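Right after this comes chain A.
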Amino acid sequence: MQVGLTHYLVVSALLFCLGLYAMLSRRNAVAILMGIELMLNASNINLVAFNKYVAPAALNGQVFALVVITLAACEAGVGLALVMAAYRNLETVHVDEINVMKW
Partner candidate 1 sequence: MGELAAFIILSAITLVSAVVVVTSRNIVRSALSLVPTFFGVTGLYILLQAEFVAGIQVLIYAGAITVLILFVIMLTEGGTGLRVRQTNEQVPLSILAAAVVAVLLIGVLAQTPWPRATESLPQYTASGIGEALLTNLVLVFEVTSLVLLVALMGAIIVARRER
Partner candidate 2 sequence: MNWGLEIAKAVGLAVVMFTFLAVVGAMFGVLLERKIGGWIQSRLGPKHVGPQGLLQTIADTVKLLQKEHITPRAADVAIFNTAPLIVAVAGLMDWIVIPFGPTLIVRDLNIGVVFFAAMASLTVVGILVGGFASNNKYSLLGGLRSASQMISYELPLAMALVAVAMQAGTLSTLGIVNAQAQRGWFVFLQFPAFVIFLIAATAEVNRVPFDLPEAESELVAGYFSEYTGMRFALFQLGEYAEMFAMAAMATTLFLGGWRGPLLPPVIWFLLKMYLIVFFLMWTRWTFPRLRLDQLLNLSWKLLLPAGLIWILITGFFITFF
């Protein structure tokens, strides 16, 4: 039985939902960022799978996957900078404790 497009889409859907679960249920901001990385990886799998099965003429799917990796790196950098700033000022990394706006 050949490995078809839907196989990859199912795997990436499951990975996406695992990332979604992490984002919804974790208290630690870094764990939430890891959930986001999982979701971005899931979208990358879709991009590359579509590039092979649906539009193999131009390599746009793979180039877009590279751009998504770049943006994931930038997002991780800025997100972790926010975590560091929150930790230094509010002494905590748990998102449910960061609920005090500066008055």
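One rule holds for everything that comes next: a contact is a pair of C-beta atoms (placed from the backbone, for glycine too) under 8 Å apart; a residue touches a chain by one contact, two chains touch by 3 or more; residues count from 1.
Candidate selection criterion: all candidates are chains of the complex that A comes from, given by their letters.
Small disclaimer: the values here were computed from a predicted structure and weren't measured.
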| item | value |
| --- | --- |
| Touching candidate for chain A, same complex, options 1 or 2 | 1 |
| Complex interface listing, chain A residues touching candidate 1 | 1-3, 5-11, 13-22, 24-28, 30-31, 33-35, 37-38, 41, 44-45, 48-49, 51-60, 62-63, 65-67, 69-78, 80-85, 87-88, 92-94, 96 |
